[in-house]
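Left out: one protein chain. Kept in place: all the others.
Order of writing sets the chain letters: A, B, C and D. Residues in each chain are counted from 1.
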Amino acid sequence: MARIGVFICHCGENISATVDCPKVSEVAAKFPGVAFSTDYKYMCSDPGQSLVVNAIKEHKLTGIVVSACSPRMHEPTFRRACAEGGLNPYQCEMANIREHCSWVHEKGDKTDQKAIDIVRMMVEKVKRNNALLPIKVPVTKTALVIGGGVAGIQAALDIANAGHKVIMVERDPSIGGHMSQLSETFPTLDCSQCILTPRMVEVAQNPNIKLYTYAEIESVEGFVGNFNVKIRKKAKSVDETLCNGCGMCTTKCPNKKNPNEFELGMGNRPAIYVPFPQAVPNIPVIDKTQCTYYKNGKCKICEKVCQPKAIRFDQEDEIIEVAVGAIALCTGFDIKKTDFFPEYGYGKYKDIIDGLQFERLASASGPTSGEIRRPSDGQVPKKIVFVACAGSRDPAKGIEYCSKICCMYTAKHAILYKHKVHDGQAYIFYMDIRAAGKNYDEFTRRAIEEDQAQYIRGRVSRIYERDGKLIVVGADTLMNAQTVEIEADMVVLATAGVANKGAEELAQKLHVSYDQHKFFSEAHPKLKPVETNTAGIYLAGACQSPKDIPESVAAASGVAGKIACLFANSELTREPLIAMVDRQAPPMYSSCTGCFLCQPVCPYNAIEREEVKDRNGNLVRELAFINPGLCQGCGTCVAVCKSKSIDIEGYTNLQMYAEVDALLNS
Amino acid sequence: MKLGFYPGCSLEGASREYNESVMAIAEKIGIELVSIPDWNCCGATAAHNLNKELSLSLPARNLALAEEAGLTELVVPCAACYSRFTMVQHELMHDEPLHKRVNEIIGKEYKGNLRILNVIQFIDEYVIDKLDENVKFEFNKKVACYYGCLLVRPNKVLKFDRTEDPQTMDIVMKKLGADAIDWAYKTECCGAGFSVSFTEAVARLSGNIVEDAVHRGAEAIIVACPMCHSNLDMRRKEIDKFNGKKSDIPVIYITQAIGVALGIDHKKLGLQRHFVPVNLKDFKPFVKKEIDVEKPQNMEVE
Amino acid sequence: MSEFEPKIVAFVCNWCTYAGADLTGTSRIKYATNVRIVRFPCTGRIDYMLLTKAFASGADGIIVSGCHPNDCHYTSGNFHARRRWMVFKKLCDFMGIDTRRIVFSWVSAAEGVKWADIVNTTVEEVRKLGPYESYHKLSTQDILA
Amino acid sequence: MEIINKLIDKSALATLIERFTKSGKEVFAPVKSKGISEFARVETIQDIDFETIATKQSAKSLVFPKVEKILSYEKTFDDVIVNNVDYTQFPEVIAFGNRPCDAAGFIPLDAIFAGELVDEIFKARLEKLTVISISCKKADDYCFCTSVNGGPGNTTGSDILLTETTADEYFVEIVTEKGKAILDANTDLFKDTAAIDKTPFLAKLEQQFTQEVINEKLNGIFESDIWDKQAMRCVGCGACAFVCPACGCFDIQDETKGKNGVRHRCWDSCGFKIFTLHTSGHNPREKQAQRWRQRIYHKFSYQPEQQKLFGCVGCGRCSRACPSDMNIAEHLKEIAVL
Partner (left out) sequence: MEDIKKLARELLADNKVQLVLGFENGTANRVRPAFFTTPEAVDKLIYNEFCIQNIALYLKKDICQHAASLAITANPNVVRSILQLAAENQIKEEKIKIIGITHEGKCVGLLDFKAAEEFSKTQPKGLKDEDKALIEKIQAMSLEEKFDYWVEAFSPCIKCYACRASCPMCYCGKCNVESNNPQWIPVAPHKYGNMEWHMMRAMHLAGRCINCGECNRSCPVDIPLNILSYMLSDFVLEEFESEAGLSAVFTPALSSYTMVDKENFIK
């Protein structure tokens, strides 16, 4: 038989000014199952809490209702008091008679009646509360960082420096990401590689970091603190333990005319190659689609010239299984080409390039050694047009969001161009100049004022070639929307930043959600910007949305901080207010019928299939099982389950039903 | 095979040759085009600037009549009529109260089950596959396919071809053996409704079009809109004055071009009706060639 | 005879509407006393059977409220709820259950004013409709009396 | 009591029914609505369906309704106040126009509810019930009363049995004191007659087996596989039990609204899986075949042993109602020849 204690708080006068607290206490004392009822000026004060603790002991209470403020305010306080009195902390319920009653109504019988009803409802609920124990989950203190761009590098180094093991997986043969392709960085114009490469080397040398390049995620199972990850290490055809990075193979490879990915097709590389000179690790990879030996079965020159005998033509992909406790997603972004904008002629005319290609042209290590020369004939362009928002902020044809980084890098391009081609003129078509950020606006002003970039506010309608010139037709909305035609030598399109190739597939492997543009979704746009909806998986950098370098680095450090917090304890404690599927002794096993229609409604993929087997190992039933490590307690599955086989602690069917019944049938 | 047909005013007046050529090729490939009984003006160019309900009701009545006549697909060669029809259908299907209101006005119930096709859609769906077996002559000319503003816009409503770089006519012309050039003005404005009221604007806009086509060596401009045609053809004197040089590049409806290739008598196609004389000769017998054209996907994002 | 005071039950999610109702309190915005709030973790948890249960238990009106689309604390609970409500409403409409008495709304944690508004308008609308006699009679005729 | 023989013509019968209703008695008779014949309250003879061989449901609900309040209660702070149903206030009910098999069904029900332990509510209802049955002129493929000691003109369970002898007249057999009371109160409506041989006016129905043979056979076949075979297509619904005039299983349900509540008795069926399900999860009748076997054993073995009567009256309603053609007569015949 339940023995419930009811504690009515006056909250100074916050409640008692409008609600007759002694009367409520008096009425509550007569509710079936109530063994003790009282009111007090400040229930949350020390004497108030002692009152609760003592009453529990004295009256042998089995549950308490604290009728005071919102549970969002003091539920933890009174759960603690409840535990102090010797009860399970979850035998406590809050009846919200302040925010939901005394503060929103005038003094009177109706208000008193409402307070009484709220208390009755919670009394009926708490009678049906279960004693719950916090859920403990062990934590494997190793982090997996997916993606070796600047965000991944930062996250890995921070976590490693906090003393935890890190496994980094990079899809390309070298870490470095897009940042290693950039010439200079805004707004300081310091050399991108100069600041990045030392950090890349640090990653390689940090004893806490295990680096897998040319590798991809095969599968991810498990849950926070306990992920099992399979990594596919693609065959490089080179034994990494033997290779000393001398470069003989790449120099001697006769098959040198292959489009260089790192140079975005503006240069060539051999079939066995290191993507760029500062690559980490400095170990070459054979491109099997291009290599003469793989194509024709003849050549093997690299093998002959390799002194440490590191070439392995028969090497196969390797699957590595690792156990990790947390995952940092840092897979970065890609740029959208503009072939969906046929009127901009990208791909049709050689001298229309994208922003990343311009970075390579401007880079001292690029195909032109840093001279701005146009791809078609190597001439130095005297008139150059930059088109911002070439795809961004264009719901009709491109993508609706702002790619964020283009305003700044376009200004940077204009400045770099002017520094390299002194008699050249840069034109920039733009919608708005978005230069919010430390020293950002100053930077764009500098492009306009010092480097004479001519900003034209308007969109480009068409670019076509005529008599060797690129005619850029646009409108100048600040000049009465007049049509502007510029005969340019070269055009640079600031194409949209989009989700990386394979982002969707990866998200599905990790069970993290992603938006309609395939960018990974954060758990909360404001308060959980680096968490995903899947506990233990975090995200940093441009895989979330287009971000510049400082933002990516900040997010990465945020992720590292989150992971360090997670790893601070060897066990993870979680609120036990989660859903469970009915379990019974055989032959029933469960009332679950295994239809798994609950599976698609779970936002956390917490619902798994459990096979019930008999002693001989034969499958008897398939039942839903809710992984307590993953369930966040929304209860959507509870409402979806037709046989009422799922229930959720804290909001059980019995409790909710009793609440409704108690509210109305007074 | 029977399809509905809405001629509209242009095809009965200034652009008779368009009508004639559509009918001629339809007949040749065995399609019967049935005019909507008791059709009325679509209200193009003027109505939607004056009265919203009127601008919706005029086309809606035609559409309802077509439905009543049991038609399921309707060919509308005039690009302006076509634009109004599709826009009205789109608006009514996405706004229930408005749909009800318009039905009340026209005193008929338009259900929205009609598919509306412009000439290039019609060609793309019903004609293009029949070309190989019926074509007699190769259209061995360098041509500039000119789409104008209405034919493939707005994409959200039409969901057909690429708005800024449409290809359907180019593909048809290539199939007929023509060299369809890449040029800059295929979707630029010709001046359209200003043909009469503001000729200077037409001269400038159409002038640029004719100039670029000539500059790139085109021997004919191919169109599919009566207004484009009249601006580029009828206003040639003004155009030449604007460009400061004389041009003799003829402007031909795509249906006429197909008709020529099908071997239909040029008179039957109305080629003699143009202001700029059409002196296309020396068509070689047609030999089927595999041409390298990839049909453009509708790449626009909705 | 005193004016009819409708009984209104509100099924709300913990993260948005419950917090929104807290804000109404914190802002001291007054509203009708007729409403009783039942807290759920998420609108996705709200079983449609509880709605008929509420009517059967004597409610004259029901408010079901949660986070705006895309704001769900659990990402998608409100989307599932929205669909469930659509189907349930359709069924109710077909079976003659008075859906004018069920108000579905999105009230965020910042919409204290909106919450007061929803409650007040619901109370007034239900007051106009009168007690939900037909369902009360159905549910009690064989049990009470 | 010795049977009294009388005649009554149809207009007198109409008057009789009128007198019943005028005197405050509730008359229930087969009424056809939307093509289905069921027992329903009638005011005049015109309301009554005389043609249908058997109503879909039996007349048992007159004494054993599908749902019935047996008590109500009120919870207080520390007690529960129970209010019993006042069964003295039940109205007088006339069952009219039911078939002899329906009337026969009241006998096994009486044995269940008012045997060793007396169910006062049931008893009160039965006592207030007078059964005026009409013999069967027709039978259909489902009828098998003659195989279970019944017949189209059987008087068992009836207070009065009417047999249509001419287009305008019924031969009346007054069987019980209750029947005689009606006669006595309405002597003007009845005419005297000698006993009449009813056979020419009754449906012909061949006997297919005897229930005694079934009873005997059941002694040795509890573990037979025949139950599996017969129950294979049973879908496990409760239609057979619910339409059966002799099935008396019920379920007790408390329904509470706040402090107040009622205890209901509602029909239940041994065909349901949860009928015997234990809280532990164990179910002594786990398989549908076991439940089917229970149904047959209860009617043809347990009831004869405990109550000295059989629990089947051969009305065939269960077979008619079965969605998958579980025909009890066919199955019993199968058992009889084992």
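Keep this in mind: contacts are C-beta pairs under 8 Å (C-beta built on N, C-alpha and C of every residue); 3 or more make two chains touch, one makes a residue touch a chain.
Just so it is clear, the model here is predicted, and its values are computed rather than measured.
Participant: List the neighbours, among the chains on screen, of the chain that has been left out.
Facilitator: Even though it is not drawn, that chain still touches A, C, D.
Participant: Which listed residue, D:V243, D:C270 or D:C315, touches the chain dropped from view?
Facilitator: D:V243
Participant: In the whole complex, not just what's shown, which of D:R41, D:R233 or D:H282 touches the removed chain?
Facilitator: D:R233
Participant: Please identify, in ascending order, the residues of subunit A that touch the omitted chain?
Facilitator: Residues in contact with the chain left out: 588, 591-601, 622, 640, 642-645, 653-654, 657-658.
Participant: Would you write out the residues of subunit D that touch the absent chain, in ascending order?
Facilitator: Where subunit D meets the chain not shown: residues 34, 36, 38, 56-57, 66-67, 140-142, 232-233, 235-239, 241-243, 251, 253, 255, 264, 266-267, 269, 272, 274, 287-288, 319, 321, 323-325, 327, 329-330.
Participant: Extract the touching residues of subunit C with respect to the undisplayed chain.
Facilitator: These residues touch the chain not displayed: 48-49, 52-53, 56, 69-70, 76, 79-80, 82-91, 94-98, 103-106, 118, 134, 138-143.
As a working rule, only the chains that are shown with their structure count from here on.
Participant: Which two chains does the highest number of contacting C-beta pairs join?
Facilitator: Ranked by contacting C-beta pairs, first place goes to A-C.
Participant: Distance between subunit B and subunit D based on Cα centroids, please, to the nearest Å.
Facilitator: The separation of the two C-alpha centroids amounts to 82 Å.
Participant: Can you give the whole-Å distance between the Cα centres of subunit C and subunit D?
Facilitator: So the centroids are 47 Å from each other.
Participant: Return the residues of subunit A touching two or more other chains; collapse runs of consecutive numbers into ranges.
Facilitator: Within subunit A, residues 661, 664-665 contact more than one other chain.
Participant: Quick check on subunit B: which residues sit in contact with 2+ other chains?
Facilitator: Not one residue of subunit B touches more than one other chain, so the list is empty.
Participant: Once bound in the complex, which stretches of subunit B touch subunit A?
Facilitator: Checking each residue of subunit B against subunit A gives 155-156, 162-165, 182-184, 187-188, 212, 215, 299-301.
Participant: Which stretch or stretches of subunit A touch subunit D in the complex?
Facilitator: Spelled out, the residues of subunit A in touch with subunit D are 30-32, 584-588, 661-662, 664-666.
Participant: Using the touch definition from the top, list the residues of subunit C that touch subunit A in their complex.
Facilitator: 5, 7, 9, 18-19, 21-26, 28-31, 33, 36-42, 44-48, 50, 53-54, 57-59, 73-77, 80-81, 84, 116
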